[in-house]
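Handing you a structure now.
Only one protein chain is missing from this complex, and each of the others stays in its spot.
So, subunit A:
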Amino acid sequence: MSTFLWVIFPYICLAVFVVGHWWRYRYDKFGWTTRSSQLYESRLLRWGSPLFHFGLLGVVGGHIIGLLIPQTWTDAVGISETAYHWVAVIGGMISGIMVMVGLVILIYRRRTVGPVFSATTPMDKTMYFFLALVIVLGMWNTIASSIFGLGGSEGHSFNYRESVSVWFRQIFYGQPDASLMTDVPFGFQLHALVAFFLFALWPFTRLVHVFSAPVGYITRPYIVYRTKDEREGTGVGSRAPGRGWERVQ
């Protein structure tokens, strides 16, 4: 059972995530959008959306640090476990609260503003449910483990960087060790599982817009020009001249 939960299931989800995105991009570029509802309502959105999104950027950044950077590295540069812990908790709390507040505003808006609600698809609702679940579990883990000392031992709070993070990295090396996850507090287990499930849902929801974050905008020229046909010998007319009508050079 634990092999399924901590080895097979994550790989299935990741496979769906990758293949799903490839497939969606191949077949549904037109559907690849944020599907903004700002046109219907912007008073609540003006607060909710930036809070939520900027908060999420913080949360994602925190996860990258916490999951991908091995503890040995931070130890090596002399950051003590306690120091790390408090930075993580405070940073996590701030972004987490932003996300939670934003999420509450956004869900309230989605539910109460008629046009927004009727523009919500069943897939949106499913996605919202799992997204909210992951976030709530994540918040609970942060609070419970750091403040109530859940899962901790001998005065230390639970150190996920010795178990969860290692397991997470092992997934990408191709040798996840399921035993690392079996003794982790239940909240962390659930958070990880639901998160992986959300990854599997990802390509089929509007979450795909995350991957079109327009970073290229910073460097590209302001005005984009496009030509119909850039092949050698074709004209600049609204149509390329046909065969036998090549331009005389």
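Following the convention adopted for this analysis, a residue touches a chain if its C-beta (ideal position, glycine included) is under 8 Å from a C-beta of that chain, and two chains touch if they have at least 3 such contacts; residues count from 1.
FYI, contacts and distances are computed from a predicted model.
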item	value
Choices "Nitrate reductase subunit beta", "Iron-sulfur cluster-binding protein", "Siroheme decarboxylase NirG subunit" or "Energy-coupling factor transporter transmembrane protein EcfT" - which one is the UniProt name of the chain not shown	"Nitrate reductase subunit beta"
Chain not shown: contacting residue from A:I65, A:V104, A:A119 or A:I171	A:A119
Given A:R111, A:K125 or A:H209, the one touching the chain that is not displayed	A:H209
Candidate in contact with the missing chain, chosen from A:T3, A:S42 or A:T112	A:S42
Contact set of subunit A toward the excluded chain (per top definition)	27-42, 45-46, 49-50, 52-54, 114-115, 118-119, 209, 212, 214, 216-218, 220, 222-228, 235-239, 241-242, 245, 247
